[in-house]
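Note that this is a trimmed complex: some chains were dropped, and none of the rest were shifted.
We just call them A, B and C in the order they show up, numbering each chain from 1.
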Amino acid sequence: MTENKIRNLLEQVRAGKLHVDDAVRELKHLPYEDLGYAKIDHHRALRQGMPEVILGRGKRPEQVVGVVKKMARVSPNILITRGDQPLYRKVRQAVRAAQFHPLSGAIAIHRDKTIYGRGKILVVTAGTSDIPVAEEALVTAHIMGNEAETLYDVGVAGIHRLMGNRQVLATARVIIVVAGMEGALPSVVAGMVAVPVIAVPTSIGYGSSFQGLAALLGMLNSCAGNVSVVNIDNGFGAGCVASMINRL
Amino acid sequence: MTENKIRNLLEQVRAGKLHVDDAVRELKHLPYEDLGYAKIDHHRALRQGMPEVILGRGKRPEQVVGVVKKMARVSPNILITRGDQPLYRKVRQAVRAAQFHPLSGAIAIHRDKTIYGRGKILVVTAGTSDIPVAEEALVTAHIMGNEAETLYDVGVAGIHRLMGNRQVLATARVIIVVAGMEGALPSVVAGMVAVPVIAVPTSIGYGSSFQGLAALLGMLNSCAGNVSVVNIDNGFGAGCVASMINRL
Amino acid sequence: MTENKIRNLLEQVRAGKLHVDDAVRELKHLPYEDLGYAKIDHHRALRQGMPEVILGRGKRPEQVVGVVKKMARVSPNILITRGDQPLYRKVRQAVRAAQFHPLSGAIAIHRDKTIYGRGKILVVTAGTSDIPVAEEALVTAHIMGNEAETLYDVGVAGIHRLMGNRQVLATARVIIVVAGMEGALPSVVAGMVAVPVIAVPTSIGYGSSFQGLAALLGMLNSCAGNVSVVNIDNGFGAGCVASMINRL
């Protein structure tokens, strides 16, 4: 598309319809919308085949709502991560279709429900405490056009719970494994399947878990070959990577 | 027991009492109770000879109570770690036998008081501030069927306090040593006895204690051979390991 | 397949062809070959659709060769990572098809050259010094049945070199980005494509790169959604994940 745009510009210049100075300026400014405090990149969604996404944390509510309003005119689907109830209320005043997922804080405007993914994304957790991060991944997978399913609380210290769900694992095209503490579950799951496993360390744990560092290192050092890792508590990233893979 | 179960299944198949398909399904699903957000593993208790345990932190109160209710029908003894007063009140509405240990936040349903341990578990602390972690270990040791005793505030900077209690040390079959700051006490205790010492670093300390890291490293590097270590502030883990040893 | 095996066993038991005791024993021993110091798992390759892989580092040459000999009778393709010239010579005496890749130390026995991957895997590096890790990824991608291509030395401090290769990026189904120092290249690449990006931090750098930690953290914190990360210098892991994705 960028190539076409350049080609069109050049055709116009050759035809004398566009002045050289104007063409120079055009070529230098790719399209995004500038709010001063944010540059909304409507093309990113197109380029990456994804909904618009706003990282809620660290932004002020009026900034988030300002961006949402602009986006909502162009994109049917918008995802705001790490929001809260008050932010949700403000967003919902702007766009009525917004829905709130209280465990993960995700606010989703999910108007176009086309399924783009070719298979099923499975979201697995080691424990009950890992569920909020898992749900961020789940919401992300859904809004990015995937079928997704969950398998919760199958951590490695009771390995038969996982063994008893081998068939559930076997139905997935991509698996997201969410685990805190020692972060061992992705290695075990990855050894049982022949599909990509996205590992998400969580900050769940005591003392020397160091807010997820133990789980992160465990996952990076997985002895299974088909594991790649995203940031601690980054359910969104995992959902996003899994969607990208599932669309192939 | 798992072996017996397989054997029984096979006998039934041979006898024509059980269809092959059903046997396959049975063999694939080991027994646990599935609440969706949690998989209660009644067999873990049997397999490990322990009460049911719920890690309170990171779970929502209704989740904890939901799990407790299911468990309480099967298991006489249940331990919830890292709870608080409000959670305790909810648990107690479900199971009246529940008791609260406010220093450690442990909630214990201790209905079967059989003693399984062969000797005494001694819980030692370096300072007064380490007592909450020590009590989590103590409650754990009790609910897992052990006699347990305490020796508090005998840190190494006043070594005669420890020296004066040599005989107390000598009565224990397993010793749990809880210490923050430099975490030196386990090494000294371990050098004075011929029994296993479980070291628990605590997050007690200033500045470069780094929330228990200094004590943890100190204990891992103990120059005494009979010391092994659990996670920072992990009184539960220490009580659990000590119980396992004491039952041998 | 495991299910079929169980089913067969049960059918044989029902038919009286197999004694219950034998069936119990069979059910307990899944198939792998035991050399004492190693358990060769011929089924892993089948389960994961991959060649046999041996992590060369930390093993003694005679152990590696012993394992290779066993494997070579079953599997056409074997990959030994982190080897060296002397090990290669020993391996080649055992299996003449072995080839050595001196930059990465990979030793590859690549006899079955079927292509399983559906698209092209592109291996990108930030600098010239990152090439050894990139080649480990490349060799892995090839032996796992993929077409793969390289784009080297397009780091972010000369962003036009990357911009000038947009079309190369656009041809890939999966992209592996290998970078040391600040590890910024995966974020930029990921923003330019709509396919999964596997980021590999390398230990290339000075001082506070801390042997790849800086690059690793940079990649984990990527502001692009479609990036997942493998361990420092883990070209093999990246090639493996990319292959898994490319086969979908």
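To be clear about the criterion, a residue touches a chain if its C-beta (ideal position, glycine included) is under 8 Å from a C-beta of that chain, and two chains touch if they have at least 3 such contacts.
A quick note: this is a predicted structure, and the numbers were derived from the prediction, not measured.
Peer 1: Quick one: 3 copies here, how many in the whole complex?
Peer 2: In total, this homomeric complex is built from 8 copies.
Throughout what follows, only the chains that are shown with their structure count from here on.
Peer 1: Subunit B and subunit A are one sequence twice: same or different residues at the contact, by the over-half rule?
Peer 2: Because under half of the interface numbers appear in both copies, subunit B and subunit A meet with different residues.
Peer 1: Which chain's mean C-alpha position is the greatest distance from subunit C's?
Peer 2: Chain centre farthest from subunit C's centre: B.
Peer 1: Report the inter-chain centroid distance for subunit B and subunit C in whole angstrom, where each centroid is the mean of the CA atoms.
Peer 2: 40
Peer 1: Taking each chain's centre as its mean C-alpha position, how far apart are subunit A and subunit C in Å?
Peer 2: 25
Peer 1: Whole-Å distance, subunit A centre to subunit B centre, using C-alpha means?
Peer 2: Roughly 38 Å, centre to centre.
Peer 1: If you look at subunit C, which of its residues touch at least two other chains?
Peer 2: Residues of subunit C touching two or more partner chains: there are none.
Peer 1: Write out the stretch or stretches of subunit B touching subunit A in their complex.
Peer 2: Touch residues, subunit B against subunit A: 28-30, 32, 36-39, 41, 43-44, 55, 57-59, 63, 201, 203, 211-213, 216, 231-234.
Peer 1: Show me the residue ranges of subunit A that touch subunit C in the complex, using the header's touch definition.
Peer 2: 2, 44, 47-50, 53, 118-119, 166, 173, 191-196, 198, 216, 220-221, 225-232, 236-238, 240-241, 244-245, 248
Peer 1: In their complex, what parts of subunit B are in touch with subunit C?
Peer 2: 3, 6-7, 10-11, 13-14, 16, 20, 23-24, 27
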